[in-house]
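The complex appears here minus one protein chain, its other protein chains still in place.
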Amino acid sequence: MTVLRDIIITGLLLGGIYALVSVGLSLQYGVARVLNISHGEFIMVGAFITYVLFTSSANIHPLISLVIAGLFTFIIGWALHSTLFRRLMDTSPSMEIFEGKSMLASFGLYYVVQNIARIIWGSENRGFVFLNRTVTGAQIPLNRLVALAVVIVIAVAFYLFLSRTRMGKAIRASTQDRTTAGLMGVNIHHVLAICFALGLGLAGIAGSLISTILAIQTSMGLSYVVIAMIVVVLGGLGSITGAMIGGLILGLVSALVTYFQPSMTMIAYYVIFIILLLVRPKGIMGR
Amino acid sequence: MHLLEGEGVCKNFGGLAAVSEVDFYVDEGEIVGLIGPNGAGKTTLFNLISAALKPKPGKIIYKGRDITPLPAYKICRMGIARTFQTVKIFANVPVLRNVMVGSLFGTGKHMSSSEAQKKAQEALDFVGLASLKDTLAGDLTLAQQKRLELARALASDPELLLLDEIMAGLTPTEVAEAMEAITQIRSRGVTVIMIEHVMQAIMKISDRIIVLDYGKKIAEGTPAEMAANPKVIEVYLGEECDA
Partner (left out) sequence: MKINNLSTTRWVGLGLLLVVLVVLVLLPTITEGYLPVLVTDILKFVILTVAWVLFAAPTGYMSLATGAFYGLGFYIAAVFNGPVPFPIVIIIAGIAGFVVALLVGALTLRLRAAYFCIFTFALVLLISNVVLEVERLVTQTRGRFVETETVEAAYYAMLIIAVLTLVVAWLIRRSRHGLALQSIGEHEEAAAHSGINVTRTKVLVFAVSSVFMGMAGAIIATRRAYIDPGIAFSMNNTFLPVLMAMFGGMGNLLGPVIGAAIFTYIGELLLTRFPDLYMLIFGVVLILAILFMPNGILGLGQQIWAKLRGGRRAPA
């Protein structure tokens, strides 16, 4: 029974992280229409910021640098959208062309960010020890429980943001129908930039959390962004709630498969992905 | 046997019934006009016939065969061609090659390149665009592009032609030319269904008119009958008011 409980807790934690990452990607694609291939790199950036701040002489607590990492990637996201993607939008004759170009541009970003990180920190595994002891009775180290708690807090905060604030409503309106939202007085360029920035911010936070429980490398981004993409399709392209649900599902699948055969985890994701595309491409919440 | 038949054709978008239990038929050699106010479901009906959309529920029967499950390209090859309300030509392709798409892929028979080119040339001659055959389609005027789309549809050797507001935005002279062209098309053995808002034109050349309103068929008959039909008048002009 404790095995099952541990699997569920790990599954929820991983699912929560996947949900964070995927919601970020979903905001970027669903609203800003950017299929951001470099999304995973900003997870890596968040992870390394926390690592650096923790292992530096300042020894900053990971929960503080989580906020720093999130803010940092948020600002970068804002800057990137207002310059690069805004210009691409203005020069693209159609939405289809914009989606293609922005996807390729993010591919370029993938290489830029990853290689900057590689130049600074090299390719080897890095990590730090944080709250690695186990609480009595549980097999799960404390850092994972803390991470799970943080994920839940962020999820609730995000939900409140989306449902209660003006900007949140503007974002929800824009995921449904951008043009009408604009006509209804939503400052659409503002919303697009914020969604994109929020997406990267969530990635940074997720990366920060990951660094507290796993070893990190400058190449870690790729598998996360692929997982995020699978989650986004599973949840339904453009649906934020779908991304959350999909993330949780994949997290639980991961915990389950890892218990029996860790090397099959990615393959399990792909099997789900292929079945999804065959049977119900529009996903759980897809329109 | 009717050339084309629709049985209980329905299509919903979200909660909106765009087309609602429409039964219709078209006989060989007819020119049938499809009219109704904006949003009545006319283009949706065309989309259901040409397989851009699938009826849910409902059946479309062509020459006695249920074509409802077939994809759009097969429907074209079977002999149903159409034009679109917003012109859909291939902008960066020269005019002749645009039409050749129809003759190469849409006839349902194997065509060699030279045969296809000849057929495309004939279609271009018919619509009067032969002199522009090497121009890029995107450089034509809207009226020319509409003619190009007609040529492409004709090049696929259709037996049934669906024309969606082909006269929109035309001058009176151009409307008269279009009417003449459609009559000629019919005399070549092609059955025509046309959606139009240009009333004089469609009333004049149609053998029969079908009227849609809010997705339902509300009337059917000769143009004269429709002009006198109180339901049709109400739909276009509104109810008599008591003031």
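Letters A and B mark the chains as written, and numbering starts fresh at 1 in each.
Please note the rule applied: contacts are C-beta pairs under 8 Å (C-beta built on N, C-alpha and C of every residue); 3 or more make two chains touch, one makes a residue touch a chain.
If you're wondering where the values come from, they're calculated on a predicted model, not measured in any experiment.
When the missing chain is restored to the complex, the residue among B:104, B:160, B:179 or B:232 that touches it is B:104.
Only one of the listed residues, A:52, A:109, A:171 or A:253, touches the absent chain: A:109.
Per the touch definition above, the residue from B:68, B:121 or B:156 contacting the chain not shown is B:156. The missing chain lies against chain A, touching residues 29, 35, 37, 84, 87-88, 91, 96-97, 99-101, 103-105, 107-112, 115-116, 118-119, 222-223, 226, 229-230, 232-233, 237, 263-264, 266-267, 270, 273-274, 277-278, 281. By the touch rule set out above, chain B reaches the unshown chain at residues 50, 52, 71-73, 76-77, 81-82, 84, 88-93, 97, 100-102, 104-108, 113, 116, 152-153, 156.
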